[in-house]
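Would you mind keeping the following structure in view while I ask a few things?
Note that one protein chain is taken out, while the other chains of the complex remain in position.
On to subunit A.
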Amino acid sequence: MDGLLFSDLTVWSMDWTLLILLVVPTVVHGNPTVTVRTGSGPPVGSNQHPNSVPLSEDTQTTTEVREVVVEEVMMTGMLNPSHYPARRAATVVQHYLNTRYGSPYRWIFLSKVHSGSAEDVAEMRKYQLELTMQEIISNVSGQCSAELLFPGGEGQSAPQVQASCEGLLQSNTTAQEEAFYQQHRASNNMVSGNDIPDSYGHMEPNMKPFWHLGGVASSFIMLRESNESTLYNMAQVANFTQLETEKDQLRVNYHVLLHEMISQEIIHWKLLVTWSPEQGVQVLQTELQPKCHNCEAPPNTTN
């Protein structure tokens, strides 16, 4: 009888186990072999963590806040190529390369920062960078080594750049540049345009070289205005007007909008630009335009 009890119990427990085994997987979807992530965040459903500020507490004061600028700690030594100090410096190199080599058919942009270092030299900040740059019209890339000096002290002088690149200027732009130059040097057909690109990012094909030229010319300003706390791009050519050709140089008046990333400001500049295939791009005059505070009256927007 004891033996019978034993085997009955065994069968009973096995039956129940089997039942549970069959039922459970259908109730709970999931795979027991899935790795459970532990220690990598608050448990599911939790809303507590050390930094959380309960909404009911007023732990921040709302007293007068002055202009708050946290002094950016200047990186020294090897730079992380994906962090902003290397990228800002690399963008300055981009502007420099455009002032040297840019044209209506050659416009260079930073592609990648490979490595960089920064150090204090006397009152100045010296950067060394290994970069890939890309000429975006022909899509040709090249490797560049560059050295920059950001001046220290109170003076607002431009950074000094030296750069040497391999393979970047491969594309043969001679024919296109010459054709563009000949097309526009005669006085009987002065070109002008505005909003390049337009709100939708579009531009007419015949405006594209003037867009490139505006970008290259803007590089003179962006280079001059750059420091370790700025990152400039040209946002738009607001308008341009071609003037009479003088001394075999095409001449164009530009009104450009520059975007400064850290302040997020749009800065208006007017420039007088000359270009020819031999002389390259030159900027004769630049004039900062005031930020338009008076055009703030809200229009009748009924959209």
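The criterion applied here is as follows: a contact is a pair of C-beta atoms (placed from the backbone, for glycine too) under 8 Å apart; a residue touches a chain by one contact, two chains touch by 3 or more; residues count from 1.
We take it that contacts and distances are computed from a predicted model.
A.B. asks: What is the missing chain called in its UniProt entry, if the choices are "Proteasome subunit beta type-3", "Pyruvate dehydrogenase E1 component subunit alpha", "Nucleolar protein 11" or "Carboxypeptidase O"?
C.D. replies: For the chain not displayed, UniProt's protein name is "Carboxypeptidase O".
A.B. asks: Would you mind spotting which of A:M124, A:L149, A:M190 or A:L257 touches the chain that isn't drawn?
C.D. replies: Of the listed residues, the one touching the omitted chain is A:L257.
A.B. asks: Suppose we count only contacts with the excluded chain; which residues of subunit A make the list?
C.D. replies: 2, 6, 9-10, 13, 17, 20-21, 24-25, 28-32, 34, 36-37, 40-42, 44-53, 55, 60, 62, 65-70, 72-73, 80, 82-84, 87, 91, 109-110, 112, 136, 194-195, 197-202, 233-236, 257, 259, 261-266, 291, 293-296, 298-299, 301, 303
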